[in-house]
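As you look at this complex, bear in mind that one protein chain is not there, while each of the others sits in place.
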Amino acid sequence: MRARSEERTGMSGEDLLNVRGLRVDYGRGRGAVRAVDDVSLSVAPGETVGLVGESGSGKSTIGRAIVGLTPVAGGAITFAGEDITHARRGRRRELSASLQMVFQDPYSSLNPARTVGATLAEPLLARREISPRERLALVQRALERVGLPPEAARRYPAQFSGGQRQRIAIARTLVVSPRLVVCDEPVSALDLSIQAQVMNLLADLQAELGLSYLFIAHDLGVVRYLSQRVVVLYRGQVMESGPAAGVYSRPAHPYTQALIAAAPIPDPKAARARPAAAAPREQAERNLPSESCRFASRCRYVVDACTRQRPPLVPTRHGGLVACLRHEEIGAPAATDHAAPPRPDHANATP
Amino acid sequence: MSGAVGLGRFLGGLLRRPLALVSLLWLLAVVFCALFPAVVTSRDPLEQDLLASLQGPSAAHPLGTDRLGQDLLSRLVHGGASTLWGVLVATVVSVVIGVALGLVAGYLGGFVDAITVRIAELLFAIPGVIILLVVFAVFPNNVTAAMVTFGVLLASGLIRVVRSATMSVRQELFVAAARVSGLSDARILYRHVLPRLTSLVIVQAALIAAFALVTQAGLAFLGFGPPPPQPSWGGLVEEARGVVVQAPWALVPPGAAIALTVLAFSLLGDAVRDAATQSWSSTKLVRRTARPRASSPGDTDESPAPEKTLLSVRHLSIAIPLRSATGDRALTTVVDDVSFDISPGEVVGLVGESGCGKSVTALSVLGLTPGGGSITGGSCLFAGTDLVRASARQWGEVRGRGIGFVAQEPMVSLDPTVRAGAQLAEAVRRHTKVSRREARQRAVDLLRSVRLPDPADVARRYPHQMSGGMAQRVAIAFALAGSPSLLIADEPTTALDVTVQAEILALLRTLSRERGMAVLMVTHDWGVVAELCDRAIVMYAGQIVEACTVDSIFAQPRHPYTAGLLRSDPHRVVDGERLPTIAGTVPAPTEWPTGCRFADRCDLAITDCRRAPVQLSDSGPAHVARCLRSDDLLLQTVPT
Partner (left out) sequence: MGRLVARRLLWGVPMLLVVSFFSFLLVSLVPGDPARSVLGPLAPQEQVDKLHQQMGLDRPLLEQYLGWLGDAARGDLGTSLVTGTGVGQLLTPRLPATLSLIIPATLTAALLGIALGVASAVRGGVLGRLVDVLSMLGLAVPGFWLALVLVSWFAVRWQLFPATGYTAFADSPVEWLRSLVLPVAAASLGAVTAVAKQTRDSMLDALNRDFVRVMQANGLSRRSIVYRHALRNAAIPVVSVLGVICASLLGAAVLVENIFGLPGLGSGAAQAAVQHDIPLLQGTVIYFTLIVIVVGLVVDVCHAGLDPKVRTT
């Protein structure tokens, strides 16, 4: 165990999970793509941290890097005080008792050719001291805990609905006693009425077992409901982070604002009241210098300075962090008022 | 253990197939003959009887005799051994090399994989029979050496198949989950990868065996088999060749032996493949079956469509062949007595969860019922045509020109081999008589009308060169090519990112207003309904449970299912509150109850609800709901 650090610098020694400057590359050589670029985040015991972003934001890659499914190119991942960035297979096997993951698609995350019981027993196979009988008992207890009958162990995944399968996938993490569960879009493949059941189940398990979650999703609304803190990603970089309620009601970064503005509002009056589209996309994504704000090409507030440097993460007034040069000018309460200032004239904005 | 259970199920499934059983018995018989020829026939294959040469079948010689009067049955039975030995050697060598290399390459990937692929490519390119001739030239009459070589050459196919299967299994989430569960590579290969490969390898091995048998017989025919006068199947064909004019019958026994054995191998392979997939995929749609004709015409006039209605669906019922819990396939009603209207320019949302029948309804309006299903009753009146009974010519008028269609996945709804511009131009020319050049110009105009910034550039692109949002805009342009008055959009934004979704929704709204085009929007997302629609139709378990304007459905839902769905939306929930849920799941079409289909999940359900089907009834101005207690529901929701 690492000595508890004296100063609390936002990410302290009390964190269960601490990710520092994480970099993940896909591919090799010149064709390599940096999927995750200098991302830092932390999860305290019993806390839920939401990781939000669209496809290509690197959010799932971060989750996979934490559980050791994707090699890390740089940075450090600390779990319970131990550096697990490059943990070997043997160590990973031991870690699986306390670090687990729930995947997005409950149809492909369970092997269709194996019974639920056989799949659920897998996390226990690494531990030889557990007898087959104890194993079955643990599997059945985990199934009951997620609201399924113990007989489910004898059946095949095809005999369950999507929501039930996701419960089984959650049960797989509970046959051991995990401290942190990485949830990779656990409800996005589920129907609305089932989604709520699974989200409540996750909340109940957290209250009961004191679990920590890293909750990955593309939907800020879902993340806000479950998380205490959120981290907003765009193309592999952190745009904004902070307390969930604050980020949702007072987004400081133009990307977060666009994300919130784009989410359809399930209320016809509010939907009609707000202006048309958010960030234009199709003409976007032109080539930018590598040292620039990744969002610059889509940003309505962009100035020349944005393309000259990567904006550092700086504290906001509301206890969060934001990577935007102009966040103080534009920090409008986006969730209620979308009449943000128009894109400034370049001539005026250039310092 | 579950593995044994799975194997038992698999074998049971295999032996229930008569062809597989017959093939297996034939192969066993052939092997038995090859191992114990003396049990089958007492005649010596080399015993000559020149007085009885070239005879047809008789009691003494069931298959006749050859030129030297040798008994053909005896020669055939004794000749099986060398033939089968060659097949066994080639197959075993192939399987061992193929599985080992394929597994390693597919599982490890990277450098090892690149090398293995090259090796397989090389082996594949080597002209096999010629190499075998070289082998025979240096090892005369050595069948084993030749078939070992042949096995190595044939392994290339197996390497490829095993490699790509391993790769696809490795990418499955359950393998990632197993790694997170702490399983070692060896365990993952044993528990998750190998079982998936078994049937595949058996199928390939059967093919290899069949191929090896034909090749081995062919070489023996050329004289490279066991040295004469030792019999072999190929050699018997060669002997028959010499007497083909006098006694063509001699061709039959060895030919039939070879053909039937090859047939048995390949039939067994096919059966293994089918049995293997069936043993664990128990709830799948069956393949298309015969189409029953649409029935019950003439019940359209009881609730006539109001004036100026564009589309009027009346009592539409749809059945699809489904496998029930007991495993029988049967035509099952999945959409039950659905009626609704769409006025010109109106945007209507068809809302529901998966399996409620909303997509099936939308596609059936276009006459494209999925899954081999068909419309079993009702009518769809569109601009004076009943689409349920439309002729091919009438469909030609309606599809594209009257009704356009946009699908869920933009990347797969365009032909990947044709440029966007050419696909659009084809649609334009189908709907209007214009020259090729003008059609190209119109295609670019269409791309501009869906707000693509550089339409000429997009026209030159293939689908794989587009982003998801761009492809969906092209797909919308495709649907607009015939200037339809109704657009049916089946979850067109579900596969897209939130910011792209917002743009596509905005585009659909603008297009609808500009062109006065009605839209039937199939969706599960209340946000999409609120943003885009004028009216909402909520479906549950194949029925419409509620229909009204969007404003009143959000303000005063009159069906407990609608109310429950709206409440459980995390976007609408108050911070810190527990999400209200609907217990249970949507019942499968095979398990619909007679009474209210929602009763089992409903807090308000009373005995009456379960007694008899509940009818749709008026519960306000332009508001219908299928609920006996909709007034009580109103009382319940008003205070909040």
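Some points to look at:
Should a chain be cited, it is by its letter among A and B, assigned in written order, with residues numbered from 1 in that chain.
Methods note: a residue touches a chain if its C-beta (ideal position, glycine included) is under 8 Å from a C-beta of that chain, and two chains touch if they have at least 3 such contacts.
Predicted model only: the values in this text are computed from it and were never measured.
Under the touch definition stated at the start, the shown chains contacted by the missing one in the entire complex are B. Among B:108, B:263 or B:588, only B:263 touches the chain that is left out of the view. Residue B:366 is the one among B:366, B:388 or B:545 that touches the chain not shown. In the complete complex, the residue from B:210, B:458, B:519 or B:628 that touches the missing chain is B:210.
Listed residues B:273, B:323 or B:401: the one in touch with the omitted chain is B:401. Seen across the whole complex, the unshown chain contacts chain B at 122, 125-131, 133-140, 149, 210, 214-215, 217-218, 221-224, 237, 240-241, 244-245, 248, 251, 254-255, 258-260, 262-263, 266-267, 363, 366, 368, 370, 395-396, 398-401, 403-407, 409, 412-419, 426-427, 430-431, 462, 464-465, 475, 478-479, 481-482, 488.
In this section, only the chains that are shown with their structure count from here on.
Against chain A, the residues of chain B that register as touching in their complex are 1-2, 5-6, 172-174, 176-185, 187, 191-192, 195-196, 279-283, 353-354, 451-454, 467, 469-470, 473, 497-503, 505-506, 524-531, 550-551, 554, 564-566, 568-573, 575, 578-583, 585-586. On chain A, the positions that touch chain B within their shared complex are 54-55, 64, 67-69, 89, 92-97, 99-101, 103-105, 108-115, 117-119, 122-123, 125-126, 156, 158-159, 161-164, 169, 172, 191-197, 199-200, 203, 218-219, 221-222, 224-225, 245, 258-259, 261-271, 276-283.
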